[in-house]
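Questions regarding the structure given below will be posed in turn.
A single protein chain has been removed from this complex, and every other one stays in its place.
What follows is chain A.
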């Protein structure tokens, strides 16, 4: 089955999630995975749903964006099959004084090592910049990646830690 990737971003107010999900439910769209947060006060929701065609979903969401305070985009995507676990899960934390290029520099180190970022959050609060990422690293590469991250972090004057994302099965 084909899937729709939808993003809704804009001025935050109570009721956006209810409005968007209700409009999609009326179309018979089945919400699967989604993640919503507020970024510097902007409402942001990225979601995947199955069911309707993209133009129908577009039309259903258009009234919500009519006042220009929300932007909704709809795109048909192929049904994604989750890639098999490629390596070992790690959590990288970076924090320090904000400056240009922190994300680019540290994520380039991960990419060059064949690491795949599976979750990422960045926040700027006052002068403090914080980045937390979950990354799958190829087996046995963590020590080398940690060393290269430390070098990159020293160049940016930020702190970086890389630790295993430990999970206990109970």
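Quick note on the criterion: a residue touches a chain if its C-beta (ideal position, glycine included) is under 8 Å from a C-beta of that chain, and two chains touch if they have at least 3 such contacts; residues count from 1.
In the analysis below, contacts and distances are computed from a predicted model.
Q: Among "Peptide deformylase", "Benzoylsuccinyl-CoA thiolase", "Nitrous-oxide reductase" or "Protocatechuate 3,4-dioxygenase subunit beta", go ahead and choose the protein name stored in UniProt for the chain not displayed.
A: From the listed options "Peptide deformylase", "Benzoylsuccinyl-CoA thiolase", "Nitrous-oxide reductase" or "Protocatechuate 3,4-dioxygenase subunit beta", the omitted chain resolves to "Peptide deformylase".
Q: Looking at A:67, A:143 or A:168, which makes contact with the chain not pictured?
A: A:168
Q: Tell me which stretches of chain A touch the chain missing from the display.
A: 35-37, 82, 85, 88-89, 118-119, 121, 134, 136, 165-170
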